[in-house]
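Just one protein chain is left out here, and the rest sit where they should.
Right after this comes chain A.
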Amino acid sequence: MKKSLIVTMALTLSLSLAACGNNNTNNGAKNGNAAATNNATTNNTASADLSGSILAAGSTALQPLVDQVSKEFMDKNSGVSIQVQGGGSGTGLTQVSEGQAQIGNSDVFAEEKLDADKAAELVDHQVAVVAMAAVTNKDVGVDSLTKQQLVDIFTGKVTNWKDVGGKDEKIQIVNRPSSSGTRATFEKFALGTKTEDLQGSIQEDASGTVKKLVSETPGAIGYLALSYLDDSIAAVKYEGVEANVDNVANGTYPVWAYEHMYTKGEPDAATKAFLDYMVSEDVQGDQGDVVEMGYIPVSKMEVKRDAQGAVTK
């Protein structure tokens, strides 16, 4: 009994040691491989020769799209392995800036989260557009809100729906945390001002939770990406403009943001091929993943916007 125990222990130990050894040699081999294929790809850019592993981390809003596209890309390029992680825009930008991830997914421009010199090292790849709409519980009876009305609601000046044309009911704000990229976009382009977390307001980060709370709480108002809109909640027009793909694309609906995939400097061959695939017609076209999953293709946009928020046709 005792002997067998010790034998097991010794075995485990030696196995774990062996595993360590193995790992090392594997890593060595992998590095060697990567170096070799890097050389190969510079000479010959045929997709069959691509290999390497890519880590894409960051924005949870962009994660489902990157995840699905990465699977298709791996089917076509068996030598490449892509891992997609969430963690939030800040995490994605930090990791790509520090070199832990090859791609950093973000809802916001890097300049808004990182120091200027760190942000300058990153190369922006805009892969999709996400638009947001203010949504309310179905019982409030408000169809359209102006910018000023939204500001009054989110700063607590208006606390009852009857003051903005709805029925007599207390307004319940379902907001995002102050660090959220979604909230930053909404405040910047819908409200035009930063707001404080009010006493009694609800802050949730996950879009699913926000949707559930808005649909169940009487008098609730929140905001969601267009892909989350359905019959359980009421989408509100902004200044009389309905939130839909066409209005976003032609610039009449202003509450939208790019989804960014940042790389540090110019990407290596495999990462570059993946990012090229991301903006290819297969993904961005009418039948592609971008449209299917409720994002708006970048190619469809008739207006452009820079990091300072200035819009150009």
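Things worth noting here:
Everything below uses one rule, namely that a residue touches a chain if its C-beta (ideal position, glycine included) is under 8 Å from a C-beta of that chain, and two chains touch if they have at least 3 such contacts; residues count from 1.
Everything below uses one rule, namely that contacts and distances are computed from a predicted model.
Of the candidates "Sarcosine oxidase subunit beta", "Cytochrome c1", "Tryptophan synthase alpha chain" or "Phosphate transport system permease protein", the chain left out of this view carries the UniProt protein name "Phosphate transport system permease protein". Only one residue from A:E72, A:D205, A:E239 or A:D282 touches the chain missing from this view: A:D205.
If you put the hidden chain back, the residue from A:G166, A:G181 or A:P267 that touches it is A:G181.
Here the missing chain is touched by one residue of A:K113, A:K264 or A:R305, and it is A:K113. Summary of contacts with the chain left out: across A:S51, A:S70 or A:S89, the touching residue is A:S89. From the set A:E196, A:D230 or A:D306, the residue in touch with the chain omitted from the display is A:E196, counting the whole complex.
By the touch rule set out above, chain A reaches the unshown chain at residues 3, 6, 9-10, 12-13, 60, 86-91, 93-94, 97-98, 113-114, 172, 177-181, 194, 196-205, 209, 212-213, 216-217.
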